[in-house]
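Removed: one protein chain of the complex. Kept in place: all other protein chains.
The letters A, B and C name the chains in turn, as written, and every chain counts its residues from 1.
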Amino acid sequence: MERRNVGILGATGAVGQRFIQLLADHPWFNITWLAASDRSAGKPYAEACNWRLDTPLPDHIAKMVLQPNTPEDAGADLPRIIFSSVDSPIAKELEPRFAAAGCAVISNSSAFRMGADVPLVVPEVNADHLEVIESQATRKTSGGFLVTNPNCCAIGLVLPLAALHERFGIEKLFVTTMQAVSGAGYPGVPSLDILGNVIPFIKSEEEKLQEEVAKLLGTATANSFQDADLTVSAMCNRVAVLEGHTECVSVKLRKAATHAEILAAWAEFQPLHGKGLDGLHLPSAPEFSVEYQHGDTRPQPRVDLMRGNGMTTTVGRLRPCTLFDWKFTLLSHNTIRGAAGAAILNAEILAMLGKFDFRKFPAVNSAKSLQPAESPVQA
Amino acid sequence: MERRNVGILGATGAVGQRFIQLLADHPWFNITWLAASDRSAGKPYAEACNWRLDTPLPDHIAKMVLQPNTPEDAGADLPRIIFSSVDSPIAKELEPRFAAAGCAVISNSSAFRMGADVPLVVPEVNADHLEVIESQATRKTSGGFLVTNPNCCAIGLVLPLAALHERFGIEKLFVTTMQAVSGAGYPGVPSLDILGNVIPFIKSEEEKLQEEVAKLLGTATANSFQDADLTVSAMCNRVAVLEGHTECVSVKLRKAATHAEILAAWAEFQPLHGKGLDGLHLPSAPEFSVEYQHGDTRPQPRVDLMRGNGMTTTVGRLRPCTLFDWKFTLLSHNTIRGAAGAAILNAEILAMLGKFDFRKFPAVNSAKSLQPAESPVQA
Amino acid sequence: MERRNVGILGATGAVGQRFIQLLADHPWFNITWLAASDRSAGKPYAEACNWRLDTPLPDHIAKMVLQPNTPEDAGADLPRIIFSSVDSPIAKELEPRFAAAGCAVISNSSAFRMGADVPLVVPEVNADHLEVIESQATRKTSGGFLVTNPNCCAIGLVLPLAALHERFGIEKLFVTTMQAVSGAGYPGVPSLDILGNVIPFIKSEEEKLQEEVAKLLGTATANSFQDADLTVSAMCNRVAVLEGHTECVSVKLRKAATHAEILAAWAEFQPLHGKGLDGLHLPSAPEFSVEYQHGDTRPQPRVDLMRGNGMTTTVGRLRPCTLFDWKFTLLSHNTIRGAAGAAILNAEILAMLGKFDFRKFPAVNSAKSLQPAESPVQA
Partner (left out) sequence: MERRNVGILGATGAVGQRFIQLLADHPWFNITWLAASDRSAGKPYAEACNWRLDTPLPDHIAKMVLQPNTPEDAGADLPRIIFSSVDSPIAKELEPRFAAAGCAVISNSSAFRMGADVPLVVPEVNADHLEVIESQATRKTSGGFLVTNPNCCAIGLVLPLAALHERFGIEKLFVTTMQAVSGAGYPGVPSLDILGNVIPFIKSEEEKLQEEVAKLLGTATANSFQDADLTVSAMCNRVAVLEGHTECVSVKLRKAATHAEILAAWAEFQPLHGKGLDGLHLPSAPEFSVEYQHGDTRPQPRVDLMRGNGMTTTVGRLRPCTLFDWKFTLLSHNTIRGAAGAAILNAEILAMLGKFDFRKFPAVNSAKSLQPAESPVQA
């Protein structure tokens, strides 16, 4: 199979670097276009980027020249698949323009996650929501559309929740997070703020976590979404961890479940099963989306971070709650499963669903004249 | 006023060092006796102890020779006030022997906290519980008795809770802790376990926190205690912080309270007022037992740890909860307010209440023959 | 004694905060003027500053309004003593203007440290260099002058070196530093760069350390300085420490010295003795400028940082070197002794030397017309 050309918007940031690391040898996608901020346009990637990952920057990427970050300037080189990890205000302006120009925008930004016709998707949880892209305004004109993945904390959390919701129904939950500094990007959290310290606040994080979980576990109609009937209360903290968000959860179920039944729900979680997607194999999908670790002291970033190549939510410490039903702790890799890997998995399932077949739509170039006003987002 | 002689059991440990630091210039108490494990007996303190605090070890303490850790071996030098910070199994064996020998044992150990006739006290919260010592078996014979302070997490938490409980009644609460490594003593947590990591488990900590809060907010009769009618659900974690436990709390009140009313309850918290203790000034008592810090990012160990010389619980981020009534975050110094300072404050109020007046009881030495079987603890 | 009014230039930065902390209750100085960047002028200090120290921001400082950062705008309120901790490029422009306006500028900036007529002073080491201010151009017109303290690493190092240089002569030395993140100010070092990491580079640090030590141990004539005849080779690193620079030193002496003689040189180091300054008591001077700690594992930031209220260099591990003569390790508090405290100590000795007696010079206000071109610095 020929690999599809893809571009990365926000390529020099912390998540942009993860996109490059994870896509460098991807069997389905081929990076042909990189853009970051205006001032880095024209520079070789290696020069514009302070590479902070522990695998070397691939040589062919190092030499790629950063492009202007607008579809209008990209010309014929603009790939039709764009991974976006720009800050929310920039995403708000740019992502609709790329969609209007005929691109499938797979965004990690929070700007449009709660948009009325924008799917917020974790494939194992609500792949069926992706159909709503067909109702986006740009889809009908240029073929372009916009799909988002949730906040890093919501992704790790919704996987074990989905398994429980399916069998027992979730009524409400408390979640307290201890989040890694990489979630704030680079330079991000000053060392004076986090060495030997805890910061009990992350801007807008609690709100995102509370609203995104309900959308993810909700239902989709032809052109909109219905939130699940559950309530989340979140308390979010930053701790001195490099990668990996830990979350302490207490959940109230609608239907009683034993310890063994909970473990079984996680062990038997077959995410794409029964949704017309049986047997799909996505390159970035882990063997187990949820993995339970026995032993009092698990999960831990130190030992569990890279399970499923960083795509698995590790769960541990399932025990009764004196107030709700069950308490447990989970760990999720925040810049792989919680960001770049999430977007790539969304792209993979979109590819499988044929959403990247743009043959009936005009070429990207001729889409240039389309108005950004015809945004894919109604909200 | 002449200073009373005191001894420290477990003097070389992390909490023992704090006892020494905080008592070195204490206006009421004078350290005359130090004991640690058997193998350190006979050594000068400076030699037996790996001093880890950031103020120098006082010279006169450095030269003191560690004594055998039993009252029987202490002879005439045994002071009648003993601060204890030995591990729970050792406390279980030794503390009743010191009480039987006529000593007031002010313990930071968990061994007897839930004992049926053992006061578990934070002076600002339940000083009236101290009267129950008069019903302890040893009190009647040798004059000795046993008083405990709560677990480090429970102390920091119960201060702001007490202010709310008094005015609005607490029905239930969730609390998730992020605890400093000093809470585990020395050598304690291996660096390989905590550098860049979170450990989502501390042995018995959740249980302690859940049961101690109810006892602290409960009532005392002449010879026993009645737990408060409230339920706590705790999730405890270890983080890479040196000193200072951070706790995220969501609380359900029995009577509705506004944001302003909650802040007022904390600001106006006059702990000893109306308990026949008005106007008492205890040397280690902070000006404010609970202090609220405005600003999204507070409290933090970095900036708030030493408020009230480490004896104040700093609270911040008061905000509505989607599930219960109010959420907030608190910080408490775990080896000062949460351990040594708590015990010293207990000793100070005991002194004010006249409980250290042993004139009517036999001298400590003649108490030697008393049986440890006549333990102060019924449970 | 009436306290002299002082101002702080760069008052909101990391060092500016230390100035405020250390000067808040100073017996000789009274903060009456604060300035930071242009954009913070007009704001109350508490609002413009992200206070990061572990003692509370004093109330009266919190309410002070930040002034424009030029002497011309200060009017009659400009104090004649200005502590400066602005970045080097800003210092280069502003400090000469304050000196020209008649102020004694006590600077922690690197901008003029190597200036031909600017004293670079650590009082215990080279207080006699201060006389060179009398040759500064501004001194003669407005009475204003400029004095600097060394780089944070050089200060900690030069104290034990001075004791050795005096007795044995230093020919050369290697020094490798492990420096705290607070040295880079705030936000400074990103947490992604330092958590669990070492950065083997600090811009210009090695050069500063190499040249400043020679000036400090050198001699002063009426109007210039002669470097000491010694060579330093420095390797500077950033480590995950909050406060406290550790330095590993190997030194070649001109005259052989035994282990005992080295220890004696440090123990008997009477810095101001024999320089016409015997018996001077400066409020910020530690009892011992150099203190040796026995025991293999000392000094350590954890336990030794605050010796002498953060003004003492702690030395340990004196042992023979296979290549030079002696190796040792030292620790110095980089934002107290290494920055704000160093400048305050310079101000204290200047006060004792009568350099703050401006009676014969015009009032600060009338100095406004003086040209900044008549800078105190020839270089």
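FYI, contacts are C-beta pairs under 8 Å (C-beta built on N, C-alpha and C of every residue); 3 or more make two chains touch, one makes a residue touch a chain.
Since we're looking at a predicted model, the values are computed, not measured.
Touched by the hidden chain within the whole complex are the displayed chains A, B, C. Which of C:G185, C:G316 or C:G338 touches the hidden chain is settled by the complete complex: it is C:G316.
For the chain left out of this panel, the touching residue among A:L195, A:A285, A:V315 or A:A343 is A:L195. If you put the hidden chain back, the residue from C:M178, C:L282 or C:I336 that touches it is C:M178. Of the listed positions C:E2, C:D25 or C:D296, the one in contact with the omitted chain in the full complex is C:D296. Interface residues of subunit C with the unshown chain, by the touch rule above, are 172, 174, 176, 178, 192-193, 196-201, 203, 210, 231-233, 235, 237, 239-242, 246, 248, 250, 296-302, 316-317, 321-324, 327, 329.
For subunit A, the residues in touch with the chain missing from this view are 51-56, 195-196, 302-303, 305-307. Where subunit B meets the missing chain, the touching residues are 14, 52, 181-182, 186-196, 240-242.
Throughout what follows, only the chains that are shown with their structure count from here on.
No other two chains have as many C-beta pairs in contact as A-B. We define each chain's centre as the mean of its Cα atoms; on that basis subunit A and subunit C are separated by 49 Å.
For subunit A, residues that reach two or more other chains under the stated contact definition are 192-193, 196, 240-242.
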